[in-house]
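Here is the structure we will look at.
One chain of protein is taken out of this complex; the other chains stay put.
So that you can tell them apart, the chains are marked A and B in the order they are listed, and the count of residues begins at 1 in each.
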Amino acid sequence: MTAILNEATAPASAPALAAVRARRPLGVLVAGTLLALVVIAAACAPLLAPYAPDTIDLSSSLVGTGRDHLLGTDSSGQDLLSRALYGARSSLVAPLALLAVAGVLGVSLGVLAAWRGGWVDVLVSRLTDVMYAFPGLLFTVLIIAVFGAGMTTSVLALGLAFTPTVAKYTRSLALSEARKPYVDAYRVQGMGGLRICATHVVPNLARAILGYLVVLFGEALMSLATLSYLGFGAQPPSSDWGLMVQEGQAAIVQGAMLPALVPGTAIALVVVCFNVVGVWAADRLGRQ
Amino acid sequence: MSENRPRSTPAPAAAPPAEALLEIVDLTLRLPGAARPVLDSVSLTVAPGEVVALVGESGSGKSTTAKAALGLFPAGAVASGSVRFDGTEVLGLTGERLRAHRADGVALVHQDPRAALNPVRRVGDFLVERGAGRAEAVELLASVGLPDPQRRVRQRPHEMSGGMLQRVVIAGALAARPRLLLADEATSALDVTTQADILALLRTLRAEHGLGLLFITHDLHLAAAYSDRVYVMYAGRVVESRTASALFTAPAHPYTRGLLTCSPTLGDTLTPLRPIPGRPPSLSDTFPGCPFVERCAEAEPTCETWSPRPVPLPDGGAAACAFVNAEPGLSPVFTAVGNRPAGRDRWAQTQADGADADEVNHA
Partner (left out) sequence: MALRLALRVGRRITGVLATLLAASFVIFAAVYAAPGDPAVFLAGGRDKLTPERLAQVRAEYHLDEPLFVQYGRWLWDCVHLDLGRSFKYSDQVADLVAARFPTTLQLVLYATVLFVVLGVGAGILAAVKRSTWVDSAVVGVTTLAASVPSFVAAIALVSFFGVRLGWFPVTGSGTGFLDTVRHLTLPALSLALGALALVSRVTRQAMVDAAASDHVEAARASGVPERDIVRRHVLRNALGPIVTMCGLVMAGMLAGTVVVETAFGLSGIGSLLVGAINTHDFPVAQAVLLLMVTGYIVVTTLVDAVHPLLDPRVEGAAR
């Protein structure tokens, strides 16, 4: 017997695929555990943090890792571990608020466009097109340029910037949902369009949309941290991670990397974990 | 067939010349997930300068057999048996030697020329890639009958018609100066007049270059008219191998007869066309006995368990049917072909005087 595998056209062999599938839950488990720990740490920050996040002690400026300061201190002598723990709160809650804004606006617009069709649909599509013409953060930056920096402005502005994506996704789902027979059945019974949407269409799509929002969480956190880093988001004396990186950056040239690297690593770690868990969760939510 | 066409001349020896160009012996190919082998003990030879046809319905394994000559197998396939080209075992070839075999000895003319050519590259590039020089590429295009070859080499596939593209593909096959040409349904996608042109071209080229030609088609009439010998395949097996004339006048296997009677013949509008009942078998069908039994008009209970093997025929051919008479003395039996009544006849049994299936198997 000669086994001949056609080189380069061979698809993934069954065992290899199984191995990939089997490995995924492990990664999800690790990422999920880490996330849970971060959330618990953020919630229990007052209990866990060895110092208050705003205790300034200029005598212990830029101390490295040690018994007094597990992760060292920044240039004003603030304990980095304590700041990072408190910072986790705003860094994790703000993206939730952002997604809530984008979710409410996006789902409303998407369902509206799909339900009414016609010129409403065209109008919504054109609006999203204009927003897509602004690359990346620029739309947010414009809003901040007008309304001034601040966490609330940033959350609202990014919420608006995320809206077209959510609207587009919802519209595609709602289009097929609106064609289902039960919708006609309710219409025949005299139920209004708004009520059908609110009590049936949106709840039926809720799982899939939720899954989509979960996937967006990592990006939301990254965008908010970026705004804070630029000085547009969280303002001092907040210990938001993005802001901490900005404040710690000056010390890098002096050889003290921790003030910037501790919050930076925290951001990267949470985003990676959320992307791993998010894809898995969206997959599960979307399937049912 | 309605008329009785007795053989007027003795059948020529169906055995190929001794120095076969391509010799496939007992090639069996299994795929993971398939219930039966894709190819089951296929044996086949092509001599230099010979035109051999491989006929069958889609899924019968004819293309797979042809590609085996190139050492080209479906992903995950496991092959056993032997595929020898010019004395070299192809099954054992890997890497550079396999590539060289594909580049030099054997060339495949693909069924669909539009799919076989890279749409974004020029025709000239295609020929050069297959071993022609720039100047030679123009000559090649001229030799396959393309007008204005100077301009054609700079064109891309979407600027040409299907017939022109098939000439380009044939030119590409010739570019490597092969000794065996595999034409895999090379004319099926073309309209009839273009088809005739291409067939004539292939025949001329075969004569000019002394090529062996393995001609794969689903059209038994075309195969019988065009080639020296014919192999008929069914469900991954060769069910009949005959000279073209013998096959056409006196098909031995019920499947072959079915194929001949299910397609219309020129000038004959009286005979009703009789489609073969049932569907071609898929890879998930398994057969404890003869694979054709369910569609065979002549099947006996013994066919359910008779495992097919080629039974030599008196004229040198072979057919894998339990009811083929193998006794040389009883020839010719084939004159009875045209007289069979439609329906469930007992052709082999009556002619062979009730020859026992088991006895036949010993032959």
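By definition in this document, a contact is a pair of C-beta atoms (placed from the backbone, for glycine too) under 8 Å apart; a residue touches a chain by one contact, two chains touch by 3 or more.
Keep in mind the model is a prediction, meaning the values are calculated, not measured.
Of the chains on view, those touched by the hidden chain across the whole complex are A, B.
Checked against the hidden chain, the listed residues A:Thr65, A:Ser108, A:Asn204 or A:Asn275 yield one contact partner: A:Asn275. In the complete assembly, the contact with the undisplayed chain comes from B:Ala107, out of B:Leu22, B:Ala79 or B:Ala107.
Counting over the whole complex, chain B has residues 67, 70, 72, 99-104, 107-108, 110, 112, 115-121, 125, 129-130, 156, 158-159, 172-173, 176 touching the chain that is not drawn. Listed here are the chain A residues that touch the chain not shown: 7-13, 16, 20, 129-130, 133-138, 141-147, 149, 218, 222, 225-226, 229-232, 242, 245, 248-249, 252-253, 255, 257, 260-261, 264-265, 267-268, 271-272, 275.
One rule holds for everything that comes next: only the chains that are shown with their structure count from here on.
One inter-chain figure worth recording: chain A and chain B are separated by 61 Å, centre to centre, where each centre is the mean of the chain's CA atoms.
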